[in-house]
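A protein chain is absent from this complex, but the other protein chains hold their places.
Labels for the chains are A, B and C, by order of writing; each one numbers its residues from 1.
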Amino acid sequence: MSDRWSTGRLEAFSDGVFAIAITLLVLEIGVKETEFDDLWHAIGAQWPSYLGYVTSFVTIGGIWLAHHSIVRRLDQADANVMRLNLLLLMFVAFLPFPTKLVAEAIDNSSAESAAVIFYGLDLLAISVTVSGMWRYIAAHRDLLAEDVGAEEIRAISSRTAPSIGFYAAVVALAILAPQVAAFGYLAIAVVAVFRSRGDRTVSRE
Amino acid sequence: MSDRWSTGRLEAFSDGVFAIAITLLVLEIGVKETEFDDLWHAIGAQWPSYLGYVTSFVTIGGIWLAHHSIVRRLDQADANVMRLNLLLLMFVAFLPFPTKLVAEAIDNSSAESAAVIFYGLDLLAISVTVSGMWRYIAAHRDLLAEDVGAEEIRAISSRTAPSIGFYAAVVALAILAPQVAAFGYLAIAVVAVFRSRGDRTVSRE
Amino acid sequence: MSDRWSTGRLEAFSDGVFAIAITLLVLEIGVKETEFDDLWHAIGAQWPSYLGYVTSFVTIGGIWLAHHSIVRRLDQADANVMRLNLLLLMFVAFLPFPTKLVAEAIDNSSAESAAVIFYGLDLLAISVTVSGMWRYIAAHRDLLAEDVGAEEIRAISSRTAPSIGFYAAVVALAILAPQVAAFGYLAIAVVAVFRSRGDRTVSRE
Partner (left out) sequence: MSDRWSTGRLEAFSDGVFAIAITLLVLEIGVKETEFDDLWHAIGAQWPSYLGYVTSFVTIGGIWLAHHSIVRRLDQADANVMRLNLLLLMFVAFLPFPTKLVAEAIDNSSAESAAVIFYGLDLLAISVTVSGMWRYIAAHRDLLAEDVGAEEIRAISSRTAPSIGFYAAVVALAILAPQVAAFGYLAIAVVAVFRSRGDRTVSRE
């Protein structure tokens, strides 16, 4: 005997958390009034904040697309899906903190490596949780909508899994070259957005 | 004569408040730039903030699951349900303030007990309000969907009620051992998430 | 010729703004670490913040109920309804600023009167806009769902209109007795929540 949840509120609640986490990122960006004498220079000097903003925005955007792809194929959620989803949201909503750390610590030679690794560990945790959620669902076919075929399941698995390896590699890279790693996270996120998979696949002539 | 509300916007509005309260928790976490010389140590020293973040996140997650279970069984809401729901949201949206107090006051011997008790009182108020909302609905069967049986009502009552006793006990414990009590809140929240009940109960062979 | 909008996203977007405005209120509350020696006293000394939090929360909750009552009776929105709704949301989303002012200025004899009047003017603007929105809709019957009767229109008009008079009176009172007026806003909000009208009126035996 097991409990089941419909997916409507799972979507609504998750969309709320994604939308807020993505929007709070801007609150960390600011210019001190003492720098107003040369405001263009001060605006330019915020580039680590913009890098952090764009990377976290694109990352959360990609996770939202992946989440969308997964939940649309669910017929219903069981208790474990609800718990894995809460865990995923907990890692996503945490992201503004390491984002802020990276923006502040870059160009600080004693701190930037730690900040970039810490940021990468949160991205890795997000990626592992999304993959785990999909693997769990794929292993419980009765949770899936009836028209989801084996090939579709494999396609989604292969698109959610590789990020884990990339994140692990870039976190390792962050020990040696933290600034390169910071751009590496952005590259992974952009690739993830361009590889995400829709609700349906249609043929076009 | 009495007024009735459909439950669609009750869900949407409540999900919005839950999602925002859960996401704002991260704004309280930060590391001062003076601590960047040893950033790993500074990140580790934030453990009371992480404990507060995780505890409040899991608590609100559990309340969201309970709220979901309750509202899905409602056919329509009356004015008292709307008011109890606003009261619940008021206690939930308040949670970032005591969470911040606990994170700041732990390891401060003159303040930690007050902070942990104050936090527990908000959790107790949330728990009493959720229980009260369900008791009110259970006593007004015409608000419930037709297929909700007496056994299902009892099952939900028994899952929302015990938290009240646990919270009261842990608040009392906070007078003597505030740090133990802080972890006690986390334990209650984790148990609540693992006991929450779905929209339907299905049998599996 | 005129443009029409369906009401689904009007509801979703407005619920988002209401939920966020109501939840941001808590960010203004805090205790300085210098006051941790006597934390219970410091928690108690925040009473103006709690009064502001509860008043603004209950006010926005009441406006949400009124908005819910209005939009549920709409068949479709025209461009003026969309604009009046944006104006309403602009006054609602502004509320955290005067709320913060009242919480900080109470007990400051030179500032509390201005803060309480400024807060009341925002409440008055909200109330006038909600009333105006309903009056506009009531005067354009083709916007309303077909089953909304003349008596129902009058009932909603009479429940949204009187707040305007009350707010004007309490704003005037704030010149002489600002602290009394601050509690007066709370009283108006509580009454509004208890007078709000559901989606349907049903008879009970």
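Here is the rule we use: a residue touches a chain if its C-beta (ideal position, glycine included) is under 8 Å from a C-beta of that chain, and two chains touch if they have at least 3 such contacts.
Quantities reported herein were computed from a predicted structural model and do not represent experimental measurements.
Participant: Which listed residue (C:Ala114, C:Ile164 or C:Val190) would be found touching the missing chain in the intact complex?
Facilitator: Reading the full complex, the residue touching the unseen chain is C:Ala114.
Participant: Would you indicate which residue among A:Gly61, A:Gly132 or A:Pro162 is in contact with the undisplayed chain?
Facilitator: A:Gly61
Participant: Of the residues in subunit A, which ones touch the absent chain?
Facilitator: 11-12, 15-16, 18-20, 22-27, 29-31, 33, 36-40, 43, 53-54, 57-58, 61, 64-65, 68, 72, 193-194, 196-204
Participant: Which parts of subunit C are in contact with the chain that was left out?
Facilitator: Against the missing chain, subunit C presents residues 1-6, 9, 12-13, 16-17, 19-21, 24, 27, 76-79, 82-83, 86, 89-90, 93-97, 100-101, 104-105, 108, 110-111, 114-115, 118, 142.
By our rule, only the chains that are shown with their structure count from here on.
Participant: With a Cα-based fit, what is the angle in degrees between subunit A and its identical partner subunit B, given to the nearest 5?
Facilitator: Roughly 90 degrees of rotation.
Participant: With chain centres defined as C-alpha means, what is the inter-centre distance between subunit A and subunit C in Å?
Facilitator: That pair's centroid distance is 36 Å.
Participant: Measuring from the mean C-alpha position of subunit B to the mean C-alpha position of subunit C, what distance in angstrom results?
Facilitator: Averaging C-alpha atoms per chain gives centres 25 Å apart.
Participant: For subunit A, give me the residues that contact two or more of the other chains.
Facilitator: 20
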